[in-house]
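A selection of the complex's chains, in situ.
Letters A, B and C mark the chains in the order given here, with residues in each chain numbered from 1 onward.
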Amino acid sequence: METLRQRFGRPLRLGVIGGGPASWIGRMHRSAAELDGWWRVSAGVFSSDVARSRAAGPLLGIDAARSYGSVEEMLRAEAQRSGDGIEAVAIMSPNDTHHSCAAAALDAGLDVICDKPVSETHAQALDLVARCRRRQRLFAVTHGYSAYPVIRHARELVRGGVLGALRLAQVEYMQSAMATRIEDAPATNRTRWVLDPARSGLALVMSAIGCHAQHLLCFVSGLAVARVCADVGALMPDRRVIDHASALLELSNGARGTFTAAQAAAGSENDIRLRLYGERGMIGWSHRNASYLTLALQGEPARTIGRGDAELSPAVIAGGRTPRGHPEGLREAFANIYAELAQERMALSLGEAVAPGPYPRIEDGAHTMAFIEACLASHHSGAWRDVAA
Amino acid sequence: METLRQRFGRPLRLGVIGGGPASWIGRMHRSAAELDGWWRVSAGVFSSDVARSRAAGPLLGIDAARSYGSVEEMLRAEAQRSGDGIEAVAIMSPNDTHHSCAAAALDAGLDVICDKPVSETHAQALDLVARCRRRQRLFAVTHGYSAYPVIRHARELVRGGVLGALRLAQVEYMQSAMATRIEDAPATNRTRWVLDPARSGLALVMSAIGCHAQHLLCFVSGLAVARVCADVGALMPDRRVIDHASALLELSNGARGTFTAAQAAAGSENDIRLRLYGERGMIGWSHRNASYLTLALQGEPARTIGRGDAELSPAVIAGGRTPRGHPEGLREAFANIYAELAQERMALSLGEAVAPGPYPRIEDGAHTMAFIEACLASHHSGAWRDVAA
Amino acid sequence: METLRQRFGRPLRLGVIGGGPASWIGRMHRSAAELDGWWRVSAGVFSSDVARSRAAGPLLGIDAARSYGSVEEMLRAEAQRSGDGIEAVAIMSPNDTHHSCAAAALDAGLDVICDKPVSETHAQALDLVARCRRRQRLFAVTHGYSAYPVIRHARELVRGGVLGALRLAQVEYMQSAMATRIEDAPATNRTRWVLDPARSGLALVMSAIGCHAQHLLCFVSGLAVARVCADVGALMPDRRVIDHASALLELSNGARGTFTAAQAAAGSENDIRLRLYGERGMIGWSHRNASYLTLALQGEPARTIGRGDAELSPAVIAGGRTPRGHPEGLREAFANIYAELAQERMALSLGEAVAPGPYPRIEDGAHTMAFIEACLASHHSGAWRDVAA
């Protein structure tokens, strides 16, 4: 990998959209991008408030001249720089801005790294798919959970047939972030848009966490969700936004499944759990123990597979940065997504052959939007619904 | 408790139906009944094959003269004994015999301890409810899982309002007993009726394990299942019996829930998991760690509560027999059900006041049958169904 | 096994010494003995107070005529019964009575099942070894922990060479039973002798729990402790009895080890942990998870082996009574010791060939006493000491 970076000669230049000084996800993106030296954060728009945005950049180590007041300004100004303008944007602004920011960046010829959800509707997501193809741009969705090394290993195991045909899947994302009446607390920048159904998306719980769970299931299993029967609503009385969704699933191979996402699950932490049962055994993973995977083959003792185990594939081992037994976290997983897109872009730029990395792409983002729409339609009809292709 | 037993002067006499020498559940029932000295197994019918039944008794330490060839014979002969006939029956024969055995025993004036499911249909279960009331008999359903001390404690916590109003419930029972094609293996006494849809019940997975999960949820939460939307079928290709059911739930207080029971979950062990989320936190329990309960109140560190903890109520502590930290298992839980029914019967016999124990009763068995019928009806219609009261 | 019991024709008759109605360990012994039908508790001495002893028997279901006032009386009276006298004694009286009770029972031609420690000194233990051999009697020490099925499996794995040569061992038993000043609480039957250094043994913590840890290590590893360097004393200020011992160990093959036993470890439960490291990997076990064993071979994912796994040997599987995933506890482990001694005795009585079971014997009890004496001698000298052969 050093070789590719050496041949390319420099880190890629990234412009960030959103993620001001008080935002943990902003620091997550910036530090993940720079962690391995594939990227340098070179410019940014950090707030929808022009003055606030311009002031924030220098606090984050960004050149004041490249701390812009708006996305349009950044795209225009950076395009005019002589050879050192940004080459991609990372989008971590409120949900209702993702589509327009991404569309503008793609149209400006930039690659995009975008927080979920990629858009407000399935139609918008398909529009981004089309723009990506038209402009031949790369588009990564930061489903960080999919980039843990052992999740990558799980994917290899499942696709390699270790479990045989999949029969049953269980996935859930339980969180307590909205288990108290945050509606009654003083509004913050974040709660202002999160609690506004018009801005946070078709179903807040899906935009916030449910999409991660659905994607994780699809990513590891290699299957799409074909049909759903969903129960969607607010666990918290009198809440205007949706904080819970449970669904029965039919996967694209006919396997059955269940899905639950809840933001008002008081007492839970930030618990994502995936279990896949196949003909020959099961794979289980929990975010609480993100560096370990359970593989329980029928008739054999359960195995606990760890990041760094000797038997992992070189690609999976490369996703870790420390020896077995030294905890890594979500930052390193995020960094894997940034690293993979960078490598793909550098190789393309150099005209080299490139094996596309497994990071989530805009097509995955579009499937998520179709899933969300199908869940809502199912809930309203009280019946099963197909997930649009 | 010693006092009640002393006043009564002797153990109660139990007749068993089913559970021959090769049956682990037979040994479970007999050893649980006798564990604390509340019962003595005095008679039995151990097989539908008359000769086999008569031969089995002495192997199990039962008097040959009281090792009967049929239930009818046992009930008739024991009734004619002068003062030392059986006072209750324990039923662990195939599912399709439960209702008739229980009905006959109740009509003979005996108490009943019955394996789940109590019947083949909801109507039959209601019939048993009526017979119990008519004859003033006691009827325990051996949902052993409900009798672990920490499950009893969970029930007290939830009913005491520790979680506030319940909002979301998750319960599952995953098993791999049918994850291989047992249809292709040589038939056994057990597989002969288990694999016959006409004998194993409306939905095998429900009769075998799903009922335990549903009951556990209701037992701890104190709520009934009001409505279901279910997905029911066979995970194993070409299987004639139902080995999987998942359902979305609405509980009697409006709380939401999910339910999964699967016998073909390859690689799983015998995993029952319950989580209840309320206004103020959650309670979690897993059968893998049956002596411990997780209580996670919002904003506080999660607590691991163990059997034997000082803060448990006297009733819960009495459900354990060894100090904190000495593992107990399902046998002791079964013994709790036997002990509670015995104490209730002894007190009634002595004309003493009695606080009814929390063991599962025929009314619970009837709710289970209504739940199963509603799941099947929902599956066939693809829509939500009410659970009959 | 049914066959042997059938050939023998009846359960063996057991007399118990100690373990009155308020004693949990008394109930443990009695229920374990009877659990599988190998034994029937037929007589007993339940207190050193004659009247109390005679009164206790009937409360426990023992014939009043066989509820004796002293051990001597029981041995004499039972010997005079015509053909239905007790055939073994189970000793669970205070520590300072074990040797004399066991010696008397052996001399009366009875087998002995004895709680640890078997004696107050190593010399007394050697005396019991000699008496056993002279009278050709069987002697089991109820180190219940050694009889969990997965501990038996661990022993088979280690002795089968799965780990290669052992290099390092860690064993500990942490308890909080004496973490509060029980000296200041009202005296009970138990604390009266436990807190008296003259009665509870050379080192209370060793008699109470340390011996279990040392035995577990030796049982699984197949090694003796050859040399020790120990730190022994009271963690609780002003305590007259010893509540803590830690030691560096050299095992008989030269492997190194550590040992800790503490009764004043506030906040711990009843935690026994064993880890053995060999050339090729490690085996780990914790009492908190008594039905599971960790096997971590170098370069391979750790395996969690459960009671009931298909790959266990028939002897180990026979040590469990329920399918995989149904919790069993210490009672079933105790029952294994009772069952094995019974089977050995029945086979010997019938003149049949018999494979001696792995239950702990008097020779193991003697090694424990030598270990305890060496720890104390080491502590007093501040140097390593050999453990007497």
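In this text, a contact is a pair of C-beta atoms (placed from the backbone, for glycine too) under 8 Å apart; a residue touches a chain by one contact, two chains touch by 3 or more.
What you are looking at is a predicted structure, and each value in this text was computed from that prediction instead of being measured.
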item: Assembly size in copies, with 3 chains present; value: 4
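In this text, only the chains that are shown with their structure count from here on.
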item: Far-end chain from subunit C, centres as C-alpha averages; value: A
item: Self-contact between copies subunit A and subunit C, residue sets same or different by half; value: same
item: Centroid spacing, where centroids are CA-atom means, of subunit B and subunit C in whole angstrom; value: 34
item: Distance between the centres, which are taken as Cα means, of subunit B and subunit A, whole angstrom; value: 44
item: Inter-centroid spacing, subunit C versus subunit A (mean Cα positions, whole Å); value: 55
item: Touching two or more other chains - residues of subunit B; value: none
item: Contacting residues of subunit B [partner subunit A, same complex]; value: 163, 167-168, 170, 172, 174, 176, 179-180, 229-231, 233, 235-236, 244, 246-248, 256-258, 260, 262, 264-268, 277-282, 295-298, 302, 382-384
item: Subunit C residues touching subunit A - in the complex, by the definition given at the top; value: 295, 299-306, 309-311
item: In the complex with subunit C, residue positions of subunit B that touch it; value: 2, 6, 11, 21, 24, 27-28, 31, 34-37, 59-61, 175, 177, 269-271, 287-291, 306, 321-332
